[in-house]
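With one protein chain held back, the other chains of the complex are shown just where they sit.
Then we have chain A:
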């Protein structure tokens, strides 16, 4: 089926502004927090995003610092303060921060909590800046 020009245009628009990720984030936030008035809540989220984009203030992330630390500790069962490269890759995939076939370089160093935090924050910022 040949896709018409407007269809391609629309698909490209979605890609450019990352609409799918944005809507996915909004829906997840709604279902997680379950506010009484969904529309007002959505408006407030979008306002915060708009302000954050303009002023460069921290974006309202879904996961904040304590969540990242908690996740790290869950993976690091023995409490050594490091996680293996495989775990790190799996964690990034679960958070939706890296794609299946992206090749993360295993530079031989062990992944500490700081490195993990840094990487997660960096990737989140990349995604959010596209909004």
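Throughout what follows, a residue touches a chain if its C-beta (ideal position, glycine included) is under 8 Å from a C-beta of that chain, and two chains touch if they have at least 3 such contacts; residues count from 1.
The working rule: contacts and distances are computed from a predicted model.
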{"item": "Chain left out of the displayed complex - its UniProt protein name, from \"AP complex subunit sigma\", \"Phospholipid-transporting ATPase\", \"Adenylate kinase 8\" or \"Proteasome subunit beta\"", "value": "\"Adenylate kinase 8\""}
{"item": "Chain not shown, touching residues in chain A", "value": "9-10, 13-14, 17, 19, 22-23, 26-27, 30-32, 34, 38-39, 42-43, 46-47, 49-50, 53, 74-75, 87, 90-91, 94, 131"}
